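The complex is shown incomplete by one protein chain, all other protein chains being positioned as in the whole.
Per-chain numbering from 1; labels A, B and C assigned in written order.
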Amino acid sequence: MIVRMRAEATAEATEAVAAELRSRGFEVHLLTGGGAPVIGVNGQPVPADLGPALCALPGVAGVLDTTRPYRLAAREARPEGTVVQVGDVRIGGPEPVIIAGPCVVESREQLLRAAEAVRAAGAVMLRGGAFKPRTSPYSFQGLGEEGLRLLAEAREATGLPVVSEVMEPGQVEMVAAYADVLQIGSRNMANFPLLKRVSQVDRPVLLKRGFAATIDEWLLSAEYILAGGNDRVILCERGIRSFDPATRFTLDLNAVPLVRQLSHLPVIVDPSHGTGRRDLVAAMALAGIAAGAHGLIVEALPDPDAALCDGPQSITPDLLADIVARARAIHAVVAPETAVVA
Amino acid sequence: MIVRMRAEATAEATEAVAAELRSRGFEVHLLTGGGAPVIGVNGQPVPADLGPALCALPGVAGVLDTTRPYRLAAREARPEGTVVQVGDVRIGGPEPVIIAGPCVVESREQLLRAAEAVRAAGAVMLRGGAFKPRTSPYSFQGLGEEGLRLLAEAREATGLPVVSEVMEPGQVEMVAAYADVLQIGSRNMANFPLLKRVSQVDRPVLLKRGFAATIDEWLLSAEYILAGGNDRVILCERGIRSFDPATRFTLDLNAVPLVRQLSHLPVIVDPSHGTGRRDLVAAMALAGIAAGAHGLIVEALPDPDAALCDGPQSITPDLLADIVARARAIHAVVAPETAVVA
Amino acid sequence: MIVRMRAEATAEATEAVAAELRSRGFEVHLLTGGGAPVIGVNGQPVPADLGPALCALPGVAGVLDTTRPYRLAAREARPEGTVVQVGDVRIGGPEPVIIAGPCVVESREQLLRAAEAVRAAGAVMLRGGAFKPRTSPYSFQGLGEEGLRLLAEAREATGLPVVSEVMEPGQVEMVAAYADVLQIGSRNMANFPLLKRVSQVDRPVLLKRGFAATIDEWLLSAEYILAGGNDRVILCERGIRSFDPATRFTLDLNAVPLVRQLSHLPVIVDPSHGTGRRDLVAAMALAGIAAGAHGLIVEALPDPDAALCDGPQSITPDLLADIVARARAIHAVVAPETAVVA
Partner (left out) sequence: MIVRMRAEATAEATEAVAAELRSRGFEVHLLTGGGAPVIGVNGQPVPADLGPALCALPGVAGVLDTTRPYRLAAREARPEGTVVQVGDVRIGGPEPVIIAGPCVVESREQLLRAAEAVRAAGAVMLRGGAFKPRTSPYSFQGLGEEGLRLLAEAREATGLPVVSEVMEPGQVEMVAAYADVLQIGSRNMANFPLLKRVSQVDRPVLLKRGFAATIDEWLLSAEYILAGGNDRVILCERGIRSFDPATRFTLDLNAVPLVRQLSHLPVIVDPSHGTGRRDLVAAMALAGIAAGAHGLIVEALPDPDAALCDGPQSITPDLLADIVARARAIHAVVAPETAVVA
């Protein structure tokens, strides 16, 4: 069962509903980070008279029984949509949000130059990996905490909030000490201990879709984070595995209107990993916005061909600026109704 | 080897080059339907002095040795792109082209109403199946020649050229007698005898991508048609098979910028079959245009829920009109450079 | 509705049931080629009293209402299984059947040497393509009718029945004039006009699974052939398209026990196309037999490395002989109950 509170409900009103439910022996999930408060009840069957009783309490907007496997992540839990605020940036709001930066932090100079460049190109958040999942044990694995320190320095220098990947439960605290948003990578979408741990930190989470995950599995991974008390979750489509070797992955834009229907969480698109080819990034970035995405995360840096990791999919700041301008124009054509039109 | 002629080359100049090549014992493919003439040479190794000799002939723009598996379909054969003209409609030109209509022709009244409705909504070509590939032998298989007659009648009534599917070599002449464009469906993309037959008719061909075909296989199927002498080929992305049951197919928009790079043929998108879900059609149609498609083919009719076939993916004329307007606005933002930007 | 006759029912008894059904206005499909007669009724709803009335007629074993999309191909239509007889060879019977030969007939000498070699190695049927679907229009497309003549000559010389591919409706009669079994290739599994045409010839059909076809789609393609009156259909699993480039296709052996449950038709396995790698053929051939397959179709010839087509997946007669011996030993361990065990 889910209790939706009104956006203007006071903290006291919300707590009163939660207390009422706890007093009846229910386990309660309370979500207040990304919009109107939502209270989820897990577990035992709910007596028939409980719904009307709750609806009579101050601030309650509605009570729902959900049959979907995910409940807190379902659109019905917050029909108006969740907005995740990071500093001044609002993901899920009226403006498309562009996040950009290098795949991996390689050096102070590389990062600071890239950060300035992407800010100048119109990006509002900085991406960069300090811990990096690499298929081979012999590949460069990131600078670790030193990389995080550099990201914090780049934030100081540019004012851009930073998003960085966390790979294991034991790293969460450290990454959260430096980064504004914690990224869960595609290979960790079903790393349930990690999902549980990030559900308990006061940081938004950028949850990438597993490259062979169904939409339902993805939303259930989001549900792990919400059920732990963190509703500041940003979904990110980053390409699925398909049969055509022409691209590294197949960016699945169908997922964008689909999750906008099924869930209240904002969704962005990663055309860099989603294709693995620099020459497809611009077209797929704009297609993602046209499909209804709330933003983009793009690999960009001044000298892509010198990168240690994923250079072939990184774009230049000039192309990024061009994408930003066109993305805004397309967003104005489609937003906000396209993705949920029927 | 490919000889590119200048757009303004006379028929005599083109024929003179072809004659020169034939006199040296080469088999020649001559393409003049969709843009500047292209002459392809198949077979034997080409002597080193032949290229320069040909370049000296009147009207010759260039000579290329290609190493790609497809040659006539490759972008280099006609770098400026092919425009397929059907009546007043130009596919591959500066305007996005919207083709719409019912999945299958079911009756005179259904078709005429649908044709008027899609014309009013801004579509410039009419689609409708007379012969229909159905997975089950017990499903409705189309009206056959009677369906073609009705399509011709709808063209008379509305002025819209019509596109209709052809399923086997023996049907090609009959369908060509009624339809303006011959469609090859996804399941027939690798039906090579059919490709050879349509290569010899004076009708443009709309070649859908097989739902498990790589981009290379798709362009090689186009090459069959070009090698037979017909260069009026329109490519159509219509969804690939993936692992997620949430949609019937996964519309693969990555294919759009990719084939625009690799080939000079125009490419359109089918968001109806590509998703199988009416509620995703608008978002994916607009995403297709943003990805660089030259047009759309959409299932639309006044009363989708009464359709015998594919009703769940058909949209109403009102939504179609909305898509047409937004598609034009997005096209103006991206065209023509997005898809080939690097 | 399906009426199952007893195996020993006379032709007159079967015809009497069919006549009774026709007299009541039903369209009737009569199958007598591969085992006990089966009469399928298509179309209108069946009155409640018809089943008991039919059961009282001589020779009737049972009456079933089926809800599956395929009916005549469903296991229930002939629970004891279909045996397809080709000369002395019985596919679906107690012995595993090994079919072998070159991918494509290239010359008289190549074919006759290969035929002798595979016979000596224990194969009981000869395969060889005269018409060959090739992805590129520039690849060798087969010898055509000359190839069929050579196959007939190889049959004379060795006593092996021959199986050869048919690619379009207009070729069916010609191929049937020479070959003992008509093969429908993977790319033509959903070529419905071709399926209809082979349903009307007096030749068994080897129906390969489309490389992206579901089991249901495959059995519905078989249903097209059965519904046209031909129940001598042999199913052949030949690999599906997957994401791993390590093999050309992914032989899907799960399909073997699955179709043995779902259908009465015999099923064989093609480890050559299924993997595309000579070094995997032996292991996957034996795995196919262990999974419950009724036989194998393998590309084998004396000098694989000299082949014009698919040499990399062809094996030598020595390895074929080894496979035949081990396949028989494994078949003795698993047959006949493994595949249908629960």
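Following the convention adopted for this analysis, contacts are C-beta pairs under 8 Å (C-beta built on N, C-alpha and C of every residue); 3 or more make two chains touch, one makes a residue touch a chain.
Quantities reported herein were computed from a predicted structural model and do not represent experimental measurements.
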item: Options C:154, C:235 or C:284, residue touching the unrepresented chain; value: C:284
item: Full-complex contact with the absent chain, from C:53, C:120 or C:246; value: C:246
item: Given C:36, C:91 or C:212, the one touching the chain that is not displayed; value: C:212
item: Touching residue (missing chain; options C:41, C:124, C:225 or C:258); value: C:258
item: Interface residues of subunit B (partner: the chain not displayed); value: 241-243, 245
item: Those residues of subunit A which, in the complete complex, touch the missing chain; value: 42, 69-70, 133-138, 167-171, 187-188, 190-194, 211-212, 217, 220, 223-224, 227-228, 241
item: Contact set of subunit C toward the excluded chain (per top definition); value: 212, 214-216, 240, 242-247, 250-254, 256-258, 261, 274-275, 278-280, 282-284, 286-292, 319, 322, 326, 329-330, 333-334, 338-339, 341-342
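To be clear about the criterion, only the chains that are shown with their structure count from here on.
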item: For subunit B and subunit C, chains touching each; value: A
item: Separation of mean Cα positions, subunit B and subunit A [Å, integer]; value: 38
item: Shared interface positions of subunit C, touching two or more other chains; value: 241
